[in-house]
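So, subunit A:
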Amino acid sequence: MKASRREAIVLGALPFVAIVVAWAVLPHVINYPAYMLPPISAVLRFAWESIQDGSLVRNIAASLARLAAGFAIGMGLAIPLGLAIAMNRHIADLFRPLLSFLQAIAGIAWVPLTIIWFGIGNGSVIFVIANTIFFAALYNTVLGVETIPLALHRAVRSHGGHGIKLVTQLLLPGALMQILLGMRTSVAYGWRALVASEMIAGSSGLGYMTMEAVQWQRVEVIILGMIVIGVLWVIMDRALFATLERRTIGRWGLMQR
Partner candidate 1 sequence: MTSVVTGDAGFARPWRLSRRAARTLKGVTGIVLMLVAWQVSVPIIGMSSYFYPAPLDVWAAFVDLVRKGVLPIYIADSLGRYGAGVGIGAALGIVFGIAIGLSRRTSLAFSPLFKFLFALVEVAWIPIFVVWFGYGVKTIVLALIYVVFFPVMYNTLLSVRTAPAVLVNAVRSLGGGRIAVMRYVILPSALPGMITGLRLAAGFAFRGLVFGEFIAAKTGVGYLIFEGAQSQQTSRSIVGMIIMGLMWLAIDQFYLRPFERATVQRWGLIVDAADRR
Partner candidate 2 sequence: MLRVPAIATAVAIALFALYTLAGFIGGARKLDAIEPPPAARGDYAITLAFAPERFHQQWLQDRGRVVGVKGSTVFMRDVERPALRDIAREYWVTAVARWSGP
């Protein structure tokens, strides 16, 4: 077992090593303008500088803050609205096609509109993120309520639960699984919407930093931006997914469908 584990790690590292070597060697093999692919040292140097003067941390903080705000607004509006819609089967049927259509255009497509409404800056970016997460969560909430087993529904009703009690005792817990399951992909889209809208309509943040560097043709900034954006996403995904998995399988594991 140990030998094969070591083999996996060594093999897995090989392509990365190959890329680093190729990157270092490329300028000597092919002739291309220096700005197109700066040496790794330039990327590292910029990383060091931007950490030193705090600009990298500021940008990361700005982006994450917007993601959090958009997430809170999106989920906060979507879950109550979704539960309200799903409580009545006819209303749910009424809105489902509309909701799936709106989910198809959620997020990035709204950026030009938000520039008209909010101008460049936080308002636009947060709106786009909230929009993305709102429609995804709304759809998942309605779907979640719909897949509650009929037996449970009847059981709660026969015990006199209706109205607000129905919501808290049955609809919300029942839909929670679907909501949490859908949360991972909706935050994935939300993160992409954040980066995209910062590139066009932002005045700070990781997306803004990466896109602005195109004007100055500072590719080392772009590369660092890409890596930070990717790493942050992996961290969030692991943190989110790991905790979700623990809570859902741990708590609701017995409720396997």
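Candidate entries met the following condition: all candidates are chains of the complex that A comes from, given by their letters.
Everything below uses one rule, namely that a residue touches a chain if its C-beta (ideal position, glycine included) is under 8 Å from a C-beta of that chain, and two chains touch if they have at least 3 such contacts; residues count from 1.
In this text the structure is predicted, and so the values were computed from the model without any measurement.
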Candidate touching subunit A in this complex, from 1 or 2: 1
Subunit A to candidate 1 touching residues, read off their complex: 7-8, 11-16, 19, 35-36, 89-90, 92-98, 100-102, 104-105, 107-113, 115-117, 145-150, 153, 189, 191-192, 195-196, 199-200, 207, 210-211, 213-214, 217, 219, 222-223, 225-227, 229-231, 233-234
